[in-house]
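Complex shown without one protein chain; remaining protein chains in place.
Letters A and B mark the chains as written, and numbering starts fresh at 1 in each.
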Amino acid sequence: MKKRNSFGARLFTALVFLFLYAPIILLIIFSFNNSKSRSVWSGFTLDWYVKLFHNTGIRQALWTTLLVSFIAALVATIAGTFTAIGLFQLKRKPRDAILAVNNIPVINADIITGVSLSLLFVSVGSLFARLFGLEFRLGFLSLLIAHITFNIPYVILSVLPKLRQLDKNLFEAAQDLGATWIQAFVKVIIPEIRPGIVNGFIMAFTLSIDDFVISYFTAGSYVQTLSMQIYAMTKKRISPEINALSTILFLTVLLLLIIINVRQVRQEKDAQKRLATLYNNKNAR
Amino acid sequence: MNRKRISTVPYVIWMALFVVIPLLLIVVYAFTTKDGGFSLENFSELGSYTAVFIRSIVLALTATVICLVIGYPVSYILARESASFQRISNMLIMLPMWINFLLRTYAWMSILENTGMINRFLGKIGVLALLGVDHIQLINTNGAVILGMVYNYLPFMILPIFSVIQRLDRSLIEAAQDLGATGFQVFTKVIFPLSLPGVLSGITMVFVPSISTFAISKLLGGGTSLLLGDLIEMQFLGGAKNPYLGSAISLIMMIMVMVCMLIMNRFGEGEEEAVML
Partner (left out) sequence: MKKIAFLLVLCALISLLPACSSNAPNGVVNVYNWGENIDESIFKDFQKKTGIKVNYKTYQSNEQLYAVLKQGGVNYDVIIPSDYMISRMIEEDMLEKIDFANVPNIANIDPQYLNQAFDPANEYSVPYTWGVTGIIYNTAVIKDEITDWDALFNEKYKGQILQFDNSRDAFSTALFYLGYDANTTDKSEIDKAYDLLLKQKPLLQGYYMDEMYDKLESGEAAIGAYYAGDALQMMANNEDLRFVIPASGSNWFIDAMCIPKGAVNKENAEAFINFMCETEICLKNMDVTCYATPSRTAYEALPSEIQQNEVMFPSSEILNKCQIFINLPFDTLDYYSKLWTALKS
């Protein structure tokens, strides 16, 4: 497996990465363009960044997006983790049945998830209006419910494998040693499956931020996420302010990823070092 | 232990409310007419949209095949690089998803347009004059739509395959080599069969969004050749209000997706984890 790749193979991979990044590089470059044109360079400017800071519409949309994504990812992570632990205890048959339903939002086309949820919200809304005179309108709440619904399955799918790796005796051992159920859960199980939980949260958050289709059908009248606003803009003119915003977001994520990566590498090196000293000590003995 | 088992109950209720019932609503709507009666009318009307169905399937399949043809080698090549390089590439594949896909697709528009970068460049170096045309038609073609799909969904093909190959047990490969298998044999008899779950989940993850997209075709296809997703959107929030017909189309699409899934499940076990990247 670890044979070196030929030059051709590497070139091919590099070209694929170029393909993935070409439009992004373009977006970034044109966030500094001195005109609204998307294909003609007419000089360097920071105007779009300045304008961005004054554009309340975009900032509002960004705020909504981050808020929805964060709450949805948080709720989904907590709910998903508990559910995964519960699922893990279930017998195979009911578990498989629930997992099959769990897979629906993952596999189903976004447009169907969005359309079906909007049908639900609207019909439940009119039912409520008829029965109790309560008006339910599409808005932040429906958007949040939709996001939580498509986030939970990913969290579950991310936590379950970690539970499978878990030593079953660990939990009982903790309880035998006098830990209460809660203590055993918080001190033993959670730390063991933490990577799965963290991964689930990140994935849920990313999916929420990136989602357009489901939000489009469920957000209703006054809530607008960033991707909805961008869609509305593609229907007329995309303002380079959006390029500027994307550049900022992109660089932020890039920076965060680099930090995480560097940390991981350092931790691994430390672990190796520790292992090495351990090994040396043993040999020395 | 029972207490923990109970923790699935809220989830089951939630999923029933927000996944199962909405899908049932689509089924109900699909069999309803505008006047509220039961009917198969919506389905008989579907016949006139055969062209859209065929176009969507063909474009989505083409995009999926291209993604596989590009994505598999990339995953394979990356899996042979050093661990730290693998981590970086994993990150590099995920990173574009943090820029809104509409925006990235819009950027392709600037590249492909008649007055876009490619045509400008070709004009400048004199190729267009040589060919005697004032532009080469790139945008508003099926090719452009496929490009948009490949561009947007390629990461969904690479990531699962990459993660499966990455985790392959190296001793199996060594064993095969020790037993005298050639490099090609090792690939076809060991690596490829073992990476199948990743391939299958990659195929689903590219095919399903491709067949249901409704923004890519509008931006890169000019809106003169609808895809299924456009057709559905048009019936719900667009210019031809008919949610009943829209539901019927959605139902058919759902069935297609489900059939895909079943076929995939038949081939590959352990897919669930491959989906997890």
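Please note the rule applied: a contact is a pair of C-beta atoms (placed from the backbone, for glycine too) under 8 Å apart; a residue touches a chain by one contact, two chains touch by 3 or more.
Keep in mind that this is a model prediction, so the values were computed, not measured.
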Among B:G71, B:P160, B:G202 or B:P243, which residue is in contact with the omitted chain in the full complex?
-> B:P243
Touch assignment to the omitted chain, from A:Q165, A:T252, A:Q267 or A:N280, lands on A:T252
Taking the entire complex into account, which one of A:N5, A:N34, A:Q60 or A:T206 touches the absent chain?
-> A:Q60
Residues of chain B (touch criterion as defined above) contacting the omitted chain | 48-49, 51-52, 113-115, 137, 140, 221-224, 226, 230-231, 234-243
Residue list for chain A contacting the dropped chain reads 37-39, 52-53, 56-57, 59-60, 62-63, 66, 118, 121-122, 125-126, 135-139, 142, 220-222, 224, 232, 234-237, 245, 248, 252, 255-256, 259, 263
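We adopt the following convention: only the chains that are shown with their structure count from here on.
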Distance from chain B to chain A - Cα centre to Cα centre, in angstrom = 18
Which residues, counting only chain B, touch chain A once they are in their complex?
-> 1, 3-8, 10-12, 14-15, 17-23, 25-26, 29, 70, 73-74, 77-81, 84, 87-89, 91-111, 113, 115-117, 120, 151, 154-155, 168, 170, 173, 204, 208-209, 211-212, 214-215, 219, 229, 232-233, 236-237, 243, 246-247, 250, 253-254, 257, 261, 272-273, 275-277
Going by the contact rule at the top, pick out the chain A residues touching chain B in the complex.
-> 1-5, 9-10, 12-13, 16-17, 19-24, 26-27, 30, 38-40, 79-80, 82-83, 85-87, 89-90, 98-99, 101-113, 115-120, 123, 145-146, 149, 152, 154, 157-158, 160-161, 181, 203, 206, 209-210, 212-213, 216-217, 226-227, 230-231, 234, 238, 242-243, 246, 249-250, 253-254, 257, 261, 264-265
